[in-house]
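What you see is the complex with one protein chain gone and the rest in place.
This part shows subunit A:
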Amino acid sequence: METVFTPFASFGGGLLIGLGAVLLMLGLGRVFGATGILSGAVFAESRAELTWRMALILGMMLAPGLLFLITGTMPAITVPVSPVMIVIGGVIVGLGASLGSGCTSGHGVCGLSRLSLRSLVAVPTFMTTAAITVFLIRHVVGG
């Protein structure tokens, strides 16, 4: 299925993503890694560990509603995979991101801009395996 090339919206959204990450560093001194924020909330060992993460997650979840109020439409979500694939992919994402200590936001945005050597290794690794996975699913198995 074709999707529309959106360089300007994507670049503008990227600027805001970066701004959110910088604001979290300014306010709380933390990197904006979604995996660390989510797992830190799930496995929080103290109330202090939990509450700022819940506030951050709540703010993230309010974003589509804010956009709906401004533009009158919800952000587009087209899910081209089956529920089984969502579950399998989700479990592997959770396992891999916690083992590798980061995902797209933690390694990809925060880590690369800090010039973390671990992120400089992790990002090309997960970009490559994601591309291979999509190729195998769409053009080998499904093709």
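Here is the rule we go by: a residue touches a chain if its C-beta (ideal position, glycine included) is under 8 Å from a C-beta of that chain, and two chains touch if they have at least 3 such contacts; residues count from 1.
Simple rule for what comes next: contacts and distances are computed from a predicted model.
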Listed names "Membrane protein", "Branched-chain amino acid ABC transporter permease", "Putative ABC transport system ATP-binding protein" or "Hydrogenase", matching UniProt entry of the absent chain: "Membrane protein"
Touching residues on subunit A - with respect to the absent chain: 1-40, 42-43, 51-53, 55-67, 74-81, 83, 85-114, 116-118, 121-123, 125-135, 137-139
